[in-house]
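Note that one protein chain is taken out, while the other chains of the complex remain in position.
Right after this comes chain A.
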Amino acid sequence: MNDDRDKPHDPRLERIRAWLSQARFFAEEMYSARYRGAIARARRDEDGLFMLLVFSEMMGVPNPAAYYTLELQPLLLERFHEWHRRMGMERSPLDHFRCC
């Protein structure tokens, strides 16, 4: 790929490029803004199920895949607090797994 910085700047080209990026921004917002909420919610629902799978064993729900999900737990630790709050539990439901 050529390095743009070596080329002399053409102000007209710059302007067109700026205009195009603006147009792109508007098009993308036009496409996504209206449904951002609905899609984020659907994604959150899927995430919720995933969290349940990963942490189910700790809550006494047997999970045959526990062996594999165990190593995901540290990765999802950051989201754990937000998740149990969303599930309607003010405090962490696990005695040995405190986050708040």
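To be clear about the criterion, contacts are C-beta pairs under 8 Å (C-beta built on N, C-alpha and C of every residue); 3 or more make two chains touch, one makes a residue touch a chain; residues count from 1.
The definition used in the following text is that contacts and distances are computed from a predicted model.
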| item | value |
| --- | --- |
| Per UniProt record, name of the chain withheld from view ["Cytochrome c oxidase subunit 1", "Peptide/nickel transport system permease protein", "Probable sugar-binding periplasmic protein" or "Carbon starvation protein A"] | "Carbon starvation protein A" |
| Footprint left on chain A by the chain that the document does not show | 20, 23-24, 26-42, 44 |
